[in-house]
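Pasting a structure below so you can have a look.
A protein chain is absent from this complex, but the other protein chains hold their places.
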Amino acid sequence: MNSKIKTIGVLCSGGDGPGMNAAIRAVVRCALSKKFEVRGFLRGYAGLLNEEIIELNHRSVSGIIGHGGTILKTARSQEFRTPEGKKKAVEILKKHGVDALVVLGGDGSYRGANEVFRQYGYPIIGLPGTIDNDIFGTDQTIGCHTAVHTALEAIDKIRDTAQSMERIFVIEVMGNKSGYIASQVALGSGAEEMIIPERTFDFEALYRDIKEGSKKGKLSFMIVVAEGAGKAEEISAKVTEMTGLESRYVVLGHVQRGGSPLAPDRILATRVGVAAVELLEKGIYGKAVGVLQDEIHIIDLKNAVQRDIKHIDEYSRLIRMLA
Amino acid sequence: MNSKIKTIGVLCSGGDGPGMNAAIRAVVRCALSKKFEVRGFLRGYAGLLNEEIIELNHRSVSGIIGHGGTILKTARSQEFRTPEGKKKAVEILKKHGVDALVVLGGDGSYRGANEVFRQYGYPIIGLPGTIDNDIFGTDQTIGCHTAVHTALEAIDKIRDTAQSMERIFVIEVMGNKSGYIASQVALGSGAEEMIIPERTFDFEALYRDIKEGSKKGKLSFMIVVAEGAGKAEEISAKVTEMTGLESRYVVLGHVQRGGSPLAPDRILATRVGVAAVELLEKGIYGKAVGVLQDEIHIIDLKNAVQRDIKHIDEYSRLIRMLA
Amino acid sequence: MNSKIKTIGVLCSGGDGPGMNAAIRAVVRCALSKKFEVRGFLRGYAGLLNEEIIELNHRSVSGIIGHGGTILKTARSQEFRTPEGKKKAVEILKKHGVDALVVLGGDGSYRGANEVFRQYGYPIIGLPGTIDNDIFGTDQTIGCHTAVHTALEAIDKIRDTAQSMERIFVIEVMGNKSGYIASQVALGSGAEEMIIPERTFDFEALYRDIKEGSKKGKLSFMIVVAEGAGKAEEISAKVTEMTGLESRYVVLGHVQRGGSPLAPDRILATRVGVAAVELLEKGIYGKAVGVLQDEIHIIDLKNAVQRDIKHIDEYSRLIRMLA
Partner (left out) sequence: MNSKIKTIGVLCSGGDGPGMNAAIRAVVRCALSKKFEVRGFLRGYAGLLNEEIIELNHRSVSGIIGHGGTILKTARSQEFRTPEGKKKAVEILKKHGVDALVVLGGDGSYRGANEVFRQYGYPIIGLPGTIDNDIFGTDQTIGCHTAVHTALEAIDKIRDTAQSMERIFVIEVMGNKSGYIASQVALGSGAEEMIIPERTFDFEALYRDIKEGSKKGKLSFMIVVAEGAGKAEEISAKVTEMTGLESRYVVLGHVQRGGSPLAPDRILATRVGVAAVELLEKGIYGKAVGVLQDEIHIIDLKNAVQRDIKHIDEYSRLIRMLA
């Protein structure tokens, strides 16, 4: 065991997502199995700065592997973004005898973690806890499978009624900067169109598609929109204005952040959680852990920045071909 | 067997809901078992007026008991509302040799059905196909259990994230004139407030509750609103304006109309579907079939009007007491 | 408030079921709102006799309304069945200042509760916590909707593969003495046969049905069996032996006891939980609380014995008519 580290802290930062609890469980139980002590900080960096700290033992994480949300809660912190905030954070960590920190979050949380590591040499490891699946160094992020599944289940239900009522439906899913969830569920649900931040959207083309589909007897039409690319209510109104056809909309919102995590999110979370502790054990810090091509993959925190999502062109082509 | 009826027609009218297919299956197979022939009309009264008629046999309804939506599709018809429309409908029914009709729908569909029965003596039976559970003569309507379940599953997921992120959430569920779904899911989810058409809502009281809860350490807050009582987006904005706290909203919309029906919706649909055919067999017409106190219950179509939902006061009291 | 009661205890006894947590939450929060203190006993009467007692406050039951299982755990106790056990139980309750007890369980748990009430005048109220829906004085029991739903979801999946692979499937569901779950899911799933403890089963008739269905092109066949009426594996083997057709079996077992409770189970649990506390508040003891015809219904504990399930004949007839 690395002689310097006796106690490991863990926190969640940014938006929550399904699988965070599975990661916390893996960090805690792996650390305990290696005779580390474990502390949890509540409410992310904000809670760290408020010294909201709890002891985590084997029982603390019993039965949470399948629970949505995070027992540590999560938050965003303005104070931590300042240099003073980061300095204070390190002081608090040391004051409480926490020798290393595992941070679950997205690319924003990683940036903060990397600053703390770079400036103070504080041992820190990042785990990809975001539903948008847009971080370098990992094929998937914790929660992305479940968020897609939740949205897909909802769209399947809309399909039932769309086919019975023969209307146009606009479904807004999560994704401020990323069309990941939208593209997965559009292809997976057999939706007719998707509107995502990565593409400019051509309303005229949509209009033609609906008109043409309508001539072929296609009387229901589903349009998936990522929240960062437009508001469902406005798109729905515009579609009705253009086509004269009735249109309804749905805003799934934070429903997609909750729910019991799917197997791949739990397994990803478990694998990277264990890997994080094993890196700290070996004295390796300032890293982000992911899974690439089904194998644990380690990169420097500073490189774990936002990445473009994959296969947008292929998915667009398939959606159009198969609609 | 009643000597006049050889062929029975069936159609769905108004909004669709889970369990309509189970009812169609029961009508078809029960009728076939009694040597009736069966026809289906597509797209409700509109399709009837367009002579969109199909033959239904044992195979037609195979495997549909668990499917959302309706294989007959549904629609609303302006033409049928006119006296001429109803006259034409009866002519078309006779032209195609359809001697009696089973109509699945809500109170609007029942009114139309009753007019046809009253004016032309045409044999017609109504089945309660609406998710709002607001029709006299039946404790439950086909689809109401499933719609509540779908909304509740979504709210459970929001609860996960609400507890992790500690925010206010406003969730808009179905119910234009009826707070049925809203009251069921508010009580069932442990939501803090409900806003329904049956009650005037006091924003000042909500403000006080949130402030008070906040003092007690209650940092997440869920408000369920029936669509007829307000728009989630506007309520969310108002809450933020009043309290200064972050708020998010969800609009579940037609998600609640789809999905595989729950057991009680399937069983209700099956029981009333069989009862409808058995009434026609006995030469009893102009009735609405429901289930009251777990027994088949028959009332005149003209009395199967909209009713108030039950237990609003008790539910309001419990939500408030247990929040 | 009743002057004698200051502290209310609550425990779960016998088999667990979905909705027990919702009932515990209602008991706890209603009691706290009326200024009672609340204690929970772990592991039913066994834990009571071992003095496994915990304090329950507002936070203790936060977020549990949608969780399966029971935070109080449950067990069966041999010791409590003896007269000495019951005497000791009352002594322990008094020793810990617990002035009244709410017991969640089935008819066996009710019998024990009634003995304690009758012999020692100890204030006790029973709530119907059993998935079998076979207790007098309530139309439904806590958990019965969810258990049926879980079994139905599984059977729907088997239907997918039964129709694709064209085989015979035997599905064993819960129900030692009661065919409630079996009859609900057989009718709700469109199964071809059910085998339940309330009926003697005629294998020859099954053989004829399969042969006849097979002639009509019916190549898949689903048989639902309640565990008390036979073992799926043996029935499957016998069917294959008789018909020469391939047969597969499934044993759902305790899967049906878990899972997030459905809305009706949560609402039933909430209503009876509040009613239990309000009875104690009024000084009324020795009662079982249920919901009959959608209204709270109170009967003497001694009358809340096992009852036959309803509509077996109607359900049998419908299953056969619609298969």
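Should a chain be cited, it is by its letter among A, B and C, assigned in written order, with residues numbered from 1 in that chain.
In this section, a contact is a pair of C-beta atoms (placed from the backbone, for glycine too) under 8 Å apart; a residue touches a chain by one contact, two chains touch by 3 or more.
Since the model is a prediction, treat every value here as computed from it, not as a measurement.
Chemist: Under the definition given at the start, what are the shown partners of the omitted chain?
Modeler: Result for the missing chain's touching partners among shown chains: A, C.
Chemist: For the chain not shown, which residue from A:R76, A:R111, A:H149 or A:R167 touches it across the whole complex?
Modeler: A:H149
Chemist: Just to verify: which one of C:R81, C:R248, C:R307 or C:R320 makes contact with the chain not shown?
Modeler: C:R248
Chemist: Which candidate, C:K73, C:R266 or C:K287, sits in contact with the chain we can't see?
Modeler: Among C:K73, C:R266 or C:K287, only C:K73 touches the chain that is not shown.
Chemist: Based on the whole complex, identify which of A:S13, A:T161 or A:Q184 touches the chain you can't see.
Modeler: Touches the omitted chain: A:Q184.
Chemist: Taking the full complex into account, what residues of subunit C touch the chain not shown?
Modeler: 12, 15-16, 18, 20, 43, 67-70, 73-75, 150, 154, 156-166, 169, 232-233, 248-259
Chemist: For subunit A, which residues touch the unseen chain?
Modeler: 25-26, 29-30, 33, 63, 65-66, 139, 145, 148-149, 152, 156, 159, 163, 184-185, 187-190, 260, 262-264, 266-267, 270-271, 274, 293-294, 310-311, 314, 318, 321-322
Just so it is clear, only the chains that are shown with their structure count from here on.
Chemist: Taking each chain's centre as the mean of its CA atoms, which one is farthest from the centre of subunit B?
Modeler: With centres defined by C-alpha atoms, farthest from subunit B sits A.
Chemist: Measure off the straight-line distance from the CA centroid of subunit A to the CA centroid of subunit B, and report it in whole Å.
Modeler: 35
Chemist: I'd like the Å distance between the centres of subunit A and subunit C, where a centre is the mean of that chain's Cα atoms.
Modeler: From the centre of subunit A to the centre of subunit C is 38 Å.
Chemist: Listing for subunit A: what residues touch at least two other chains?
Modeler: In subunit A, nothing touches at least two other chains.
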